[in-house]
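Step one of this worksheet: look at the structure below.
What you see is the complex with one protein chain gone and the rest in place.
Just so it is clear, A, B and C label the chains in written order, and each chain counts residues from 1 on its own.
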Amino acid sequence: MNSTATGISRQRGFDLKNFAANNGALIGLIVLAVVMAIASPAFLSAQNLVNVGEQVATIAILAFGMTFVIVAAGIDLSVGSVAALSAMASASMVAGWGLPEVLTIVAGLVVGALAGAVTGIAAAYGKLPAFIASLAMMSVARGLTMVISDGRPVEAPSQVAALGGDLGPIPVPIVVLVIAGLVAAFVLRFTVAGSYMYAVGGNIEAARLSGIPVKRVVVLVFLLSGVFAALAGMVTAGRLDSVQPTIGTGAELDAIAAVVIGGASLSGGVGRISGTLVGALVLAVIRNGLNLLNVSPFWQQVVIGVVIALAVLFDVIRHKNTRL
Amino acid sequence: MNSTATGISRQRGFDLKNFAANNGALIGLIVLAVVMAIASPAFLSAQNLVNVGEQVATIAILAFGMTFVIVAAGIDLSVGSVAALSAMASASMVAGWGLPEVLTIVAGLVVGALAGAVTGIAAAYGKLPAFIASLAMMSVARGLTMVISDGRPVEAPSQVAALGGDLGPIPVPIVVLVIAGLVAAFVLRFTVAGSYMYAVGGNIEAARLSGIPVKRVVVLVFLLSGVFAALAGMVTAGRLDSVQPTIGTGAELDAIAAVVIGGASLSGGVGRISGTLVGALVLAVIRNGLNLLNVSPFWQQVVIGVVIALAVLFDVIRHKNTRL
Amino acid sequence: ASGDSAPKATLALSTLSNPFFADLRDGAQKAARTAGIDLAVVNAQDNPESQLDQLRTAAVNGSRAVIVNPVDSDAAKPAATAVMDQGIPLIAVDRGITDRTPGSFIASDNVAGGRQAATLLAGLLGGAGRIAVLEGQPGASATRDRGAGFLEELRKHSGLQVVASQTANFDREEALDVMANMVQAAPDIDAVYAHNDEMALGAAVALGSRAGKDVKIIGFDGGGDALEAVKAGTLSGTIAQSPAELGRQAVLQALRAIDGKPLQESVPVAVTTVTSKNVDEFMNKAKES
Partner (left out) sequence: MSEPLLRLVNVCKAFGPVRVIEDVSVDVHPGRVTVLLGENGAGKSTLIKMMSGIYQPDAGEIHVAGEKVSLPDVKAAERLGIATIHQELNLVPTMSVAQNISLGREPRRFGVVDRKELARTAREAMARIGMNLDPAANLGEMGVARQQLVEVAKALSLDARILILDEPTAALTGAESAALFAVMDELKARGVGMVFISHHLDELARVGDTVVVLRDGHVVTEVPASTSEDELIRLMVGRQLSEQFPRRPRRRDADAEELLRVEGVSTGGLVQDASFSVHRGEVVGLAGLVGAGRTELVRAIAGAEKRTGSVTLCGEELSANDVGAAVRAGIGHVPEDRKHQGLVLDAPVKHNIGYATLGRTAKAGLVDRAGQRRRAQDVAQKLRVRMRDVDQHVRDLSGGNQQKVVFARWVVAGSTVLLLDEPTRGVDVGAKVEIYELVRDVTDAGGAVVLVSSELPEVLGMSDRILVMSEGRITGELEAQEATEDAVMALAVSNSHSDASAERAIDTLERETRERA
């Protein structure tokens, strides 16, 4: 089976030309943005661009975490539910247990890490397919969120609410997005753990025979996915100034789509954070643009589907590879 | 990567012992059923068993179609939307265009086949990853359903309504389920096309170099998935006596879960219709049982997640294989 | 696209996968056409974050008034702020916004509706009976309010007892299965209260010939299918809102805003308990508006 040529092999330093050449979806994104800019003058307004940045934050952060999992040839359906559980649990700990406010966000991230680790352990040691382990966690985490909150929204703790605020002229979600992206890219590109993820996803047997601790790598990718999901959940809660028990419903498909649009392969071994960001932006720009253009909601769904297909087509044409 | 030993190799004739040995999930199902029977006396009542049969119909029919796709190493996220589109389109054709009533169901199946073929062509010839091609179709088909119906339910045409009726003491959905299952098993097990699906899913490159028409096989699996989705959509409409535009929302995950619980591998080449039926029954029995036990809706989600994981664990323990 | 052409307004809906909101939209669009307003409609598909994004967009796309049908009252706060900070008049419809006072609030009261449903059931059952509840999507505000009002009122009737309460996510198909399962465990129920009409209709299918006879079914919303069912007797009643009227009133307020007139702070739209007795009358009235 051919695999895409966008492995990490070419990831040396940052190089715009190289970046574009390896990101077919980037071309799709640019075309999309140009079309939107022509169709609606409001698209390029500063305020709208800030909006797009803020709107992409949640999905991009989820997708960053998902990138680890997909690079290692897994899939994580639980991210939306874990986002909700983490945000809700940390809010409840602050409100109910009197957890010091400073620890709110840390508590949320710990809950996310735990949920992710459980999924990872089920996949690595319980040998469940990642699809099933994460589907089970998707259901369990959503249920626990409802149990904790009794299905009611909870006021966002002040630390979480701050995640929805502004830092000077820049909305905090954009700041979080950038930091999360840099961290994720660093882990994937420069650390030994990141290399192991590519190895496990590229050829699990070879990884094992080379003495790579395959199981621990699998646990790690899900754990990281859980942490990023928790962060995304708290950003969402901050933006809404309220922790909704329904946060992230259906977000898993968006997150996976962003990763795949960004050039990763669900069969593993391939994928980059920069690509994932492009993928998330494609989704955010379509939605933003269709709202600006006042396309009827029903037709919007049709257009979104077509545009997603076209965006990925750009990538595929470049690589001429068959992947099913 | 090791994959399960439940390939088509062992599919000669029907043999209960063999069947059980190859279906770890079957043991999970039996355990589940025993637990439910003990916990709730109503579970084993004739009427309740008929209910379970009827409730499993939609998801099982969707999952049968999905089995073709997954055996060929693809994935089809569009099944729920295609179910809705097909049912809605056929109802509209009867009501709006004055299509003869006899053709209602045929029209629905044709719409499903078309939608599936488009996804398949995008995957095979457009070289889109199956995930993206079917995600796009998921959005497009749902949008078209809404456009056709303006988001409102439509009265079910009489032919479709008949799919929700009874045939003597047996509800028609169960009859349809059985026929659909037999047809699907026949195709997968005995036809050349079915063998091609296993080969393509097992190693697409080896299949191609053996002269197997790989692209046509890919189109075919999606087309069949569309046809089965259409059937499932019309059964649902028949049961409700009304074509809802929201039919099948979120059903794709259920269908995929049923196939995977039934022992198929998302990396392709492995999977059987009997397993898929067991997988669908696991899902239906959990939901039925939890309703019978009047477990709080919040805890239900937690329990469903745990039970899905356990059911698959039975399968995994038997095979001792690692699949991510 | 602003300035010279027709004045623009945005209607942000929580969802369109439910005929109730389609009716609301229709009422709004009809009124907008009459008034000569260019009304943009967006659909958040029940995701509060999408709605926030959509309202942010509406705040920069030249809309001179924004009508929001919040996905969730709490979660709508920042969205409301985003619009109001731009000095654009905001009109909330169907659901309010916690801690924010929009220029105008047009709604029927879900909690009150829940109470009315309990009162109706108490009457139908003669004060004693076993009730099954079909809950809406867990965590949705309509689920909470319709459930809370109902249970609150029910406490006043000691003979009425909720024996089973399960969710069917506001979905007709799911309600069919869930109801079929519930009656296996609790065959002797006397009534079903569903948090919306869709689920009530699904329950009616599941109950078959018992629907409306030995099992009374009450829905919520007053949509077309449900009214027909009330007429046919399979549903015993529905707590009818007038979605088209909600939409119409919202656009009328938007028009006032565009014309620079002061808004009406609160526009109550009546919730009607519809039973076989008043269904014809109600349907005629709905047709007129």
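The rule is short, and it goes like this: a contact is a pair of C-beta atoms (placed from the backbone, for glycine too) under 8 Å apart; a residue touches a chain by one contact, two chains touch by 3 or more.
Computed from a prediction, not measured in an experiment: that's the story for all the values here.
Q: Since one chain is left out of the picture, which of the remaining chains does it touch in the full complex?
A: In the entire complex, chains touched by the missing one are A, B.
Q: Among B:43, B:196, B:228 or B:298, which one touches the chain that has been omitted from the display?
A: Hidden-chain contact among the options goes to B:196.
Q: Which listed residue, A:61, A:75, A:128 or A:207, touches the chain dropped from view?
A: A:207
Q: Would you write out the residues of subunit A that touch the absent chain, in ascending order?
A: Listed in rising order, the touching residues are 1-5, 7-10, 12, 190-195, 198-199, 201-203, 205-212, 268-270.
Q: On subunit B, what residues meet the omitted chain?
A: Where subunit B meets the chain not shown: residues 3, 5, 7-10, 12, 190-196, 198-199, 202-203, 205-213, 269-270.
What we mean here is this: only the chains that are shown with their structure count from here on.
Q: Taking each chain's centre as the mean position of its Cα atoms, how many Å separate subunit A from subunit B?
A: From the centre of subunit A to the centre of subunit B is 28 Å.
Q: In subunit C, what residues contact two or more other chains?
A: 16, 138
Q: Mind pulling the residue numbers of subunit B that touch at least two other chains?
A: Within subunit B, residues 146, 150-151, 297-298, 300 contact more than one other chain.
Q: In the complex of these two chains, what residues of subunit C are touching subunit B?
A: Of all residues in subunit C, those touching subunit B are 16-19, 21-22, 135, 138, 163-167, 171-173, 176-178, 180-182, 184-187, 198, 201-202, 205, 224-225.
Q: Which stretch or stretches of subunit C touch subunit A in the complex?
A: 1, 13, 16, 40-43, 46-50, 52-54, 56-62, 72, 74-75, 77-78, 98, 137-140, 143-144
Q: Could you please specify the touching residues of subunit B with respect to subunit A in the complex?
A: 1, 72-75, 77, 122-123, 126-133, 135-144, 146-147, 150-151, 200, 203-205, 218, 250, 253, 256-257, 260-261, 265-268, 297-306, 308-309, 312-313, 316, 320-324
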